[in-house]
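What follows is part of the complex, with its chains left where they were.
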């Protein structure tokens, strides 16, 4: 692939008033904005300029923080196994499980053809229709969320990780860039932070924002510290929310989760991915009501750090297991925004 | 779950003439059969009686040979990693890949909702419709194939692994028994037998039946023997057939693969699963033209041994890697007959 050029953009000065604008007015409102600050991508800091294409893995990178799964990291992780016990960290997919928004999940078992051969063989298959990468235990890829940006030439772009734009990515049949197939298999060190346990509750309350202090406090309670979250790790966050998995309405309503500050602390740890036992990993709605899923942007869009949602982490806690081999291998559906997953831990 | 009772059956003496019977006549022909030999399930050898419910893991078992993935086996496997290098052993899923029969694969990328919030977030998802467990790199579960049997009372049953019947299993929305969710995660020792390399060809010819002699010869050429295939292993068979993956018509036509004798030799090795770089793992059509996919029945139905198809094994051979950590975690779609998969090896 070619070296991709730097894109120029202008900061989008949308005020809180943008939040509830109608569909019809959306683009018009954006393009009618007044004085815009033009900056060249080459002269920015993280705070003042675009996040792209300054990926540490180069302007063509589509694998994000899965690049941190080096051979050495794999070997380091595998040493953590001492008993061989496998933990299931995901949920089972089925009709009736909690689904976000208007997503759906339907599987049917077709009728069989007649038996064939002297061996009278009969065969089954199944037919599935669903938002495959965004239902159940789901591994969010880098094409899942982006940001609408006004470019220097006045055009409006939807920009994703490493500066890839919707115009580059979209096709009716999937993403041409940043598809889930670019993510490397994840075999790494896993660290669990039990936030519900730290607070002594079955689950954190609705809408609770997990802070940096919570993370550090919970680590300390586990006899660990920030230094125990290492580059390339999978950082798993237990809110206790999976206790509501069987009650879809309650599960879907305003979950607790990390906020932007905690996300930035996590980014500094240079992990490969986070995971959590709620449907978004981040607090919803965000306490800053002008922000919509800002943690998703902080992790995926700006830093290429993956996000595994709807996990099940109780068994690890029951075994007082905070450090382990962690394995998840996103299915390579070309051009998908995410993947179903069966994450496991091994001790 | 309760202890399941033994079912009584009669051997189905269908002659070769059954093979091409019409749909209409199928059940009538079967039920009109003359003298049938009645046997009780308790008094049988493998040759004379039903294979069920004599699973070594008990009459309620639905996990089959994944039970062989004990903690000790996991630990034994993980010791095989010496470099941390990960090998991708599966194909990417996409429209245009080879598909069996009338199966289909369709994914679409929906239009986005307008950007939301001051952070101007935009989000993608995808919608997939397909025979999810039976397309691309696929892990065949125990509900995939069974056998039509005439029971002692004259009724005709479709019987699957461990004696579960279609009447127990079927629902419009998936299997109530033997769904893929019952399979344990596979983290085990992997052994590759390079049959194409042994014969010095890019790929085995169409319709070639791999024999026990081939397996032993190829093992010997690798400096290995039958003793190197151990209980609980994943045994991967390289026919070189993935070299046709980009030519769906050629790929689909009469692949080489193991026959019944080789399958029985494999069963005796007590492996957890096999895998191969062709769409069925077994030779098709079977040289005994009265038999239709008999290896599937031998492995899955009668012995609970799984079958991973449409693999990609060339990179292992390039590295002269015949023994390694092997990992595949079938996605737990409740009631599915199989699963998409992203198998990996680690050395």
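Which chain is which? They are A and B, in the order written, and residues in each are numbered from 1.
To be clear about the criterion, contacts are C-beta pairs under 8 Å (C-beta built on N, C-alpha and C of every residue); 3 or more make two chains touch, one makes a residue touch a chain.
Keep in mind that what you see is a predicted model, and the values were worked out from it rather than measured.
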{"item": "Number of identical chains forming the whole complex, with 2 shown", "value": "4"}
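Here is the rule we go by: only the chains that are shown with their structure count from here on.
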{"item": "Distance between chain centroids, defined by C-alpha means - subunit A, subunit B (Å)", "value": "32"}
{"item": "In the complex with subunit A, residue positions of subunit B that touch it", "value": "12, 14-16, 18-19, 21, 23, 26-27, 30, 69-75, 78, 81-86, 88, 90-95, 103, 106-109, 112-134, 143-149, 158, 166, 170-175, 181, 184-185, 187, 290-294, 296-297, 325, 327-338, 340-342, 344, 346"}
